[in-house]
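Please see the structure below; I have some questions.
A protein chain is absent from this complex, but the other protein chains hold their places.
Chain naming follows the written order as A and B, and within any one chain the residues start at number 1.
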Amino acid sequence: MRVGQWVLVTAPMDMRAMVRGSDLMLGIGSDSVISLQRLDGGRTISDGESGEMAMNAIEIVLDGGLLSVDVIARTAHRYTGDYFVETVSTPSGALVRLTPKMGSISSHLLAERFRNDALDERLRELVRAETGELHTALVRAALHQAAPPLTTADQKQ
Amino acid sequence: MKFAPRQAFAGDNGYRLLPLRFRRLPWDESRVLVTSMAGDWLIAQREEFERVVEGRLDRAEPLFAEMEARHLIAADPSHSTLAPLLSQYRTRKSYLEHGPALHIFVVSLRCHHTCAYCQVSRQPVGNTIFDMSEATAAHAVERLFEWPSPTLTVEFQGGEPLLHFARVRALVEAIEQRNRSEGRTLRFVIASTLHDLTDEQLAFMRDHQFELSTSLDGPEWLHNANRPRPERDSYQRTVEGIERGRKVLGEDAVSALTTLTRRSLEAPHEIIDEYRKLGFHSISLRPLSPYGFARKTEGRNGYPMADFLQFYEVALDHLLAVNRAGYFMEETYGRMLLSQLLTPFSHGYVDLRSPTGAGLGAVVYDYDGRVYPSDEARMLASMGDHAFALGRVDESVSAWLDSPAMQRVLAAGVAEALPTCADCAYVPLCGADPIDHYARQGDTIGHRPTSDFCRKQMGLFDLLLQRWEQGSATDQRILEDWALRATRRGIAREAEAA
Partner (left out) sequence: MHKLDAKVQLDGWAQPTLLKVATLPEFASGLFPLERMVLDLRDPRVRTAFPTLSRLPWAGFVVNDPEQAPVGRPWVAIPPEKLNAQPGDVIEVVPETSKAALRYRRGANNNILFATERCNSFCLMCSQPPRDIADEWRIRQICALIELIDKNEPSLTITGGEPTLLGSGLNCIIEHCANVLPHTQLHVLSNGRNFGGGVLASSFTGLHPALMWGIPLYGDHYGLHDYVVQSKGAFAETMRGLYALEAAKQRIEIRVVLVKPVVEHLLALVRFLYRNLPFIEHVALMGTEPTGFARAHHDELWIDPADMSAVLAESTDYLTRRDMRVSLYNLPLCTLPRSLWPYARRSISDWKQHYLPACKSCAVRERCGGLFAWVTPEWTSRALKPALEGEEQCASH
């Protein structure tokens, strides 16, 4: 049980140290780190970079009012399997440029899919804000076989 | 006695979110799968779910009670309790309580076959230096009983363990002898081609209630193509071995699994029909992994994960048809995933756990005395990479747990903490495989968008959930039966490797 507790509660915090410096990292939130290194030597995201646009790249404009940098970065990360991804800050939000890695990748309705995914990431951001600490406390409590003092009903015991 | 109406017990208005994750259904983007920390779940309209997250769900809506019951939200804290959620979580992770239950003894690397996809780096039949020595075996038995698990599954592997049966026999006797003072529940399994089984070997295995696990890739033409022997009769000998094994040890004592090559992917119906013909009620459709000779012959035998998923879908539908016609047959990996979707219990397989099963659920004692947290780690070592060797059998178990290899595994072994996994709706049901990610991507943490492991997992979860959710009542029942049998009370299936 001790090993289990160490793994489930302490390891996530130690994990940050495991990501190598050579990766481009965005510190996101309090408990996880997104690594955006292209493991096959592809291009990395960098803010502000805007080089020549490739012929088959698709550009998506995103409104910063609704979608935070964090949300956009996490969404972009989901596409780094099939696409080279660049994000560029704009006065009103961000511009995301997606270049398919292979000709066979279908970019049908790509902008719509990206926006949908970004809206999902926004919901996830809300969930994380409300439940992040609770999650750690609950896991700890579960492994210690004791209820946490989080509900007054539980506290009466 | 004045009685109060229902509204009097509703408690304070409002609610808070409990840790939850969600995924839009690939087959219906207007709905989402929402999972709790412990793996309970429901499917809701995405619009409604958005209202839930934004705090705009009304108590009177049916969704409110459904989310409360699954511990996705909590209403008035003075009336609620989190005890059920904690209990569900402990139940799901109950394998953590006991330490490794699966112990693999590689008694020899020698083998008669030359399978192109061999993950083992086999050796020719005559090279006895690749046998496990008496001294190594003795140390391994010592280490075995240092683990606290009340059930120990001892699995003999190779090469071909029958080629060094003397070692198998000696180990069984030593373990049982030692167990007289330990009182653990022992299970013996042998992973073998079952070729050239002698009556003596069979009698010994019967006396110790062995379970036999063998490879059967499909009908004769496919099996022999995948698994060449100089005599070219692997299929014949396998079938013979299965029959003899059943006769002496019982009908249920022999199980079989496939390894799928590119050739195999073209024959889903034929493979399943072959298993049915031979009277199997369980089939394991395993894709290739990137180890051993499989890595070397990837060009010829390999295939993208998308192809495997397509194959699996066809195979699954054929299996459902077979079951509908009255013949029970389950696919073991699918059954494990369904048991996670449809039951609150942990499963016995070490392959799909978070924290990872490597080292925590399984240990491998190699013929040369080296010890590994999983079969995959051993395969990597045989390819020259010892990053995940825990140590040697003559060291203590605590030394292994403190080793850099173990630290490396643990640091990336919690799926809930890995990027992308952390947000995935399936994570409470899924697992971490740092060694697989290291082998495929060079990094234990891995990059999910390009991860074949992730692609396989998500593809299978999506497929099974869709078939269950949208299937006929008959199909739903079939899939549920797979899951429910797996977690049936009284059947202690403590640990297996899928």
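Everything that follows uses one rule, which is that a residue touches a chain if its C-beta (ideal position, glycine included) is under 8 Å from a C-beta of that chain, and two chains touch if they have at least 3 such contacts.
Since the structure is predicted, the reported quantities are computational estimates derived from the model, not experimental observations.
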Worksheet, complete the sentence: By the document's definition of touch, the residue of B:Glu68, B:Glu240 or B:Glu395 touching the omitted chain is B:Glu68
Worksheet entry | Contact residue for the chain not shown (choose from B:Thr91, B:Asn179, B:Ser282 or B:Gln407) | B:Thr91
Discussion item. Considering the whole complex, not just the chains shown, which residues of chain B touch the missing one?
Written reply: 1, 3-6, 8-11, 40, 59, 65-66, 68-70, 75-76, 78-81, 83-84, 87-88, 91, 343-345, 480-481, 484, 488-489
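Here is the rule we use: only the chains that are shown with their structure count from here on.
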Discussion item. Centroid from C-alpha atoms only, then distance chain A to chain B, rounded to Å. What do you get?
Written reply: 28
Worksheet entry | Complex interface listing, chain A residues touching chain B | 1, 3-4, 6-8, 11-12, 14-15, 18-19, 31-35, 37, 39-40, 74, 77-82, 116, 120, 123-124, 126-127, 130-131, 134-135, 138-139, 141-143, 145, 147-148, 150-154
Response to the item:
Residue set of chain B touching chain A in the complex reads 16-22, 24, 29, 37, 49-50, 53-54, 74, 77-83, 85-86, 89-90, 93, 96-97, 99, 355, 360, 401, 410-414, 416-420, 422-423, 441-445, 447, 449-450
